[in-house]
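Handing you a structure now.
Then we have subunit A:
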Amino acid sequence: MLVVTSVAEELERRIDELRAAVRKAVTAGERERANALRAELRKTERQWEDALDELAEPPVTTVPRQAGPLLPLREQVHQALTLLGAPAAPKLIIAVHEAFHVGEMVPARLTSLRRDEERSFRSAPHARPYYLCSALSADLLAPARGLLAVSTWAMTTRVIGPLSPRVDFLTSAIRLSEYLSRIPEPGPAARRLLWRFAANIPGAAANTDAMTPAAVAEAADAELQIHQDTDRSHREAAAKRAREQLDDVEQLFGSRLRSISATGS
Partner candidate 1 sequence: MDNITQERLNQLRGAAGAKRHNARTVAALTGNPGCVRRAVLDAAGVDKDKLARRVGFPAKFGQSQFAITRGNSFEAQVKANAFAELITLLRDTLGLQIGEVGQTDLEQVGGNTSQEIRHTRSRQKLTGAMTNGESTFFDHPLLTLDVGGNTVYLEPDLVAFHHEGVFHVVEIKSFAVIDDQADGAKVAAAAIQSAVYVLALRRLLGDDKVSHEVVLVCPKDFSNKPVATKIDVRKQLIVLEHQLTRLARIETLVDALPPGLSLDLDNSADDLFKALSEIEARYAPDCIAKCEMAFFCRNEARGCTAALGISVREELGGVETVAEALGLADGTLVASDDQAEAASMLRATADIYASAAAA
Partner candidate 2 sequence: MTFDPAAEAERVTTDILADFASGRHLGVVVDSPPGAGKSTLVVRTAVSLAAAGERLMIVAQTNEQVDDLTCNLSAKLPAGLVIGRLTGSGHGVPQRLAGLPNVLVDEKAGNLVSCEITIATAAKWAFVKDTVWPWAIVDEAYQMRSDTLLALAARFERALFVGDPGQLDPFSVVQNDRWRGLTWDPMQSAVAGLLRSNPTLPVHRLPVSWRLPASAEQVVASAFYPYTGFRTGTGPGDRELSFDTRAFGRTPVDAVLAEAATSGWGFLELPARHTMRTDAEAVAAVADITRRFLDRGTVARSGDSSRPVTPDRIAVGAAHRDQVAALRTALADLPDVTVDTANRLQGREYDVTVVLHPLSGRRDATAFHLEAGRLCVLTSRHRQACVVVGRAGIRELLDTHPSAEPVHLHEPVKFPDGWAANQTVMGHLEAHSIAA
């Protein structure tokens, strides 16, 4: 026991030394040295943790922070996207998921998700009922930065023209409102999510308490009317080009920029 304590103390001292050393190295700009020291520091810290674990009375079994996910990740993402009805960024997908389901989504895994889907599609095209794919930028038909979509959606939904981000934002707002008005007891998380939309749609709601899904949907639709036609014609033209110019994989995951000449719009 005593022995262990002294060991822990010894390690503690060492940790303090190392921390100082790392900071010195950093201020002096000695990157390699700093990294080496950091590595050792982390190692020592782990040893220290272990040493103390031996000391500590058996740790109280702590309840896992969240119950594990009920569905595989791609299912959850698919659900969220289907609810929104338009291409969306991981942040929003996570927000939607956490507003209606238990279990957290790890952003890192979402980014890798798209790559996995592409790989799986390339190895066995159309084997799955749906794939999580990219939205395509209307002018270059390249993957639009940070937007996920569903392969079963119409190409017009998956291409993104200048007005599309706003149009999709409003569309999602409407669908979200409708969903909320359908479910019996929308939780605070769900209402907070809707508020994030409502707050930025003219006439949607004065404040959180006054917000009603119906009013939000109505306001969103009012603005949607203004952009819709221009956006649709834009998207249809682009969708046509996509279907004509892109192969199956590219239609789902976008074409890589070929040459600078292609940047003309």
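Here is how the candidates were picked: all candidates are chains of the complex that A comes from, given by their letters.
By our rule, a contact is a pair of C-beta atoms (placed from the backbone, for glycine too) under 8 Å apart; a residue touches a chain by one contact, two chains touch by 3 or more; residues count from 1.
Please read these numbers as outputs of a predicted model, since none were measured by experiment.
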Considering only this complex, which of 1 or 2 touches subunit A? 1
Complex interface listing, subunit A residues touching candidate 1: 26-29, 89, 91-92, 137, 140, 142-145, 162-163, 165-166, 168-169, 196-197, 199-200, 202, 223, 226-227, 254-257, 260, 262-265
